[in-house]
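Sharing a structure with you now.
The other protein chains are all here in position, but one chain of the complex has been omitted.
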Amino acid sequence: MLEKPIYFNEMGMDGAVRPPYAGLDTWAANMPEEFRNTKQSEAEALFRRIGITFAVYGEGGDPDRLIPFDMFPRIFAADEWRKLDLGVKQRAKALNAFLLDVYGRGEIVKAGKIPGRLVYQNEAYEKAVVGIKPPRGVYSHIVGVDLVRTGPDEFFVLEDNCRTPSGVSYMLENREIMMRMFPQLFRQNRIAPVENYPALLRRTLDSVAPEKCEGAPTVAILTPGHFNSAYYEHSFLADMMGVALVEGQDLFVKGDFCYMRTTEGPKKVDVIYRRIDDAYIDPLCFRPDSMLGVPGLMNVYRSGGVAIASAPGAGVADDKAIYTFVPEMIRFYLGEEPILNNVPTWQCGKPDDLKYVLENLKDLVVKEVHGSGGYGMLVGPRSTKEQIDIFYAKIVENPGNYIAQPTLALSTCPTFVEEGIAPRHVDLRPYCLVGENIELVPGGLTRVALTEGSLVVNSSQGGGVKDTWVMAE
Amino acid sequence: MRLQVNHRTSYTFDPPMRGVAQSLRLWPSLFDGQAVLDWHVDIEGAIRGANFRDGAGDLIETATFLGSVETVVIDVRGTVETTDLSGVLRGHREKVPPLAYVRRGPFTYASNAIRELAQKAVAGAGNPLGQAHALAEAVGEAIAYTPGETDAKTTASEALEAGRGVCQDHAHTLVAAAICLDIPARYVTGYLHAEGGIAEASHAWAEIYVPDLGWVGFDASNQVCPDERYIRLGSGFDSIDAAPIRGVSQGRGTESMSVDVTVLDANQQ
Partner (left out) sequence: MTLLARHAENLFWIGRFVERAETVARLLEVGSRNSLLPNSSGGFRNEWESVLQASGTAGQFEAKYAADMRERNVESFLFFDADNPSSVASCIGSARENARIVRTALTSQTWDALNTAYQEMQELKRTERSKLSTNDLIDWTLRTGALIRGTIEDTQLRIDGYDFLNIGHYLERADSTARLLDVKYFVLLPQVDFVGTGLDNYQWRTILRALSAHRAFNWAYGGEITAAKIADFLILNRRAPRSLITCAEEACWHLDRLARGYEQTTEAQTQARNLVAKLSGIGVEDIFDEGLHEFLTRSIGEISQLSAVISEVYLIGEAR
């Protein structure tokens, strides 16, 4: 795996076009440059008009920056998707079983399958919710599984996102814009729809209302506010689901329940889809200085007056140190073999692994255990000696904070670039919903590294997005 | 011993606040060392609810005040029959794995000085119980009981550096010393019936997890393990996490607080 990688091109190699892309090659090749440019600016204008923009953390600059949208779709055949569908659902199920277990009896630790210190000493493990069983035993209601592909039949899970994976609004808006710009493509190809995602999310949230809730549950999305880079998504989802979009200041606790301040007075809230971190949910339970949260909310949650999605404490399942053990979880809780593989991972906290990692830094990808968004990450083969030396020192100082993985030969997908069409590396994040049922819409967010040769697809690092098609059966 | 508690906490806000929310942890723990004969928590004007027993075994309740709030008075009265178990928390039902407490927080971050003190104390101290005793003793010796030198925000490291402090500082430092050795430890709050010795009726100490025995209390301030003079209320990572009353108020008012506690031997009344 460490030799010079040969990348799998999803459209096909050496001129042969793989079936799902049939027709698209000529569509793209025959597109006059002028037409393409018109369409590209049309897409941009549409994105800007609907206000779907993205602010990059800590970079300042234009808060209304657009994530570049590439018009060339990323396509899966029906049978390719079937495997992903089963694999992602299997994972989401196991992760939830794990959470229910480690906040309950801790069987997996007692059985010696995962070291207790990795789980219980983990920053994301919340002592405050031990012994609290959330409705239907679900902790992570929206599981975003980040996948990469390395061959026709090879998929790897890069990481799981059990807290509040973002980006689903792009999945929906990318499709909306493609359908508007290229209706003929959708007539010619049978592409599975994704637009019922908000309805499924609403159903999922309704299904986890607490027992104390009588009648139709009132659902609200809790956002940190309109300065948050994902605010568009929060308001988009609230709108599509027909639920209130609240900030901490809109909610208050009274007796056994939580209420929102409306123009008609207080209204009880039964399910909160929160898009803020655990630490900020409730200053009476977590960070005392939080201004974003609701004082007393955790007490209402723990006494069964409100459901919170994702449940506080869900983060312990998507920690990069726990990631290594997900295949083990699948076997332990489901008695099944994992359908999707993990990327081989070295834990720098283990002496043997550390030794290997330090000796092979130039070939590896090194990540911070708690990092996200492509920050604090080293891509060995694409780094200078200086950058590698700096990381070397960081790892030595705090080995437990790092994991390393081989540089994967990420698949490429044809992408419109200045010179025409060229392969660029892509990944995929499908969004799995867990409530009364486990659901996965056929699609997801495809991120693309627009710079030639780059393997970093994060939008905060210059990545773009594509519409993701799953061909209907 | 039959202990009688009277504990009144009063908050005054000037100008009045627009709302106050509190999380209360004011009920005696249920374990073999104490039996509650009667216990009342009264708060005038509060809307109360959202009560439950948490994973650490503490009863928790929520009190909120809506609209303009000038004063909040919390009255705790009750009688508890206590038994000396040499600090062992026998028969206490809890679900939190001890390892969950091995986590450094803002108050219990171990400075080099704490680390050294801890390592020196346990060297040659024998079994885990012996080590726990040694840690408590070392902390008690390193920080002289001196009221007024530290405040609610003082961390373990600061207290050790100053060499002076009160029960909160002893408890934080003992927790910090234990967890830097990967020994589970936590902060405990409660009451103390004190005749002579260090008189803090509203008291705090630490618990250290000892394999085979479970959680064992250590009061570094008084250099003893909690006995029949102690009433245990609840626990947490540190003084904020374990606080008997944790509150947040909305508004620009300044808060002043007064506390009045007596813990008496009911048989001598």
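Just so it is clear, A and B label the chains in written order, and each chain counts residues from 1 on its own.
In the analysis below, a contact is a pair of C-beta atoms (placed from the backbone, for glycine too) under 8 Å apart; a residue touches a chain by one contact, two chains touch by 3 or more.
Please read these numbers as outputs of a predicted model, since none were measured by experiment.
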Report summary line: Among A:M11, A:L84, A:M171 or A:L245, contact with the omitted chain is made only by A:L245
**Report entry** Option from A:E34, A:E264, A:D289 or A:D352 whose C-beta touches the chain left out
**Finding:** A:E264
Query raised in the report: Which is it among B:L66, B:C180, B:V216 or B:V248 that touches the chain not included here?
Result: B:L66
Report task. Touching the hidden chain in the full complex, which residues of subunit A are there? Just list them. Result -> 48-51, 226, 231, 235-236, 238-239, 242, 244-247, 249-250, 252, 254, 259-267
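Keep in mind that, in the parts below, only the chains that are shown with their structure count from here on.
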Query raised in the report: Roughly how many whole angstrom separate the Cα centroids of subunit A and subunit B?
Result: 40
Query - Complex interface listing, subunit A residues touching subunit B - result: 103-104, 106, 109, 116-117, 119-121, 123, 125, 127-132, 252-257, 283-285, 288, 295-296, 299-300, 302-305
**Report entry** Residues on subunit B engaged by subunit A in the complex (per definition of touch)
**Finding:** 19, 21-23, 47-52, 54-56, 60-62, 64, 66, 95-97, 99-103, 237, 240, 246-248
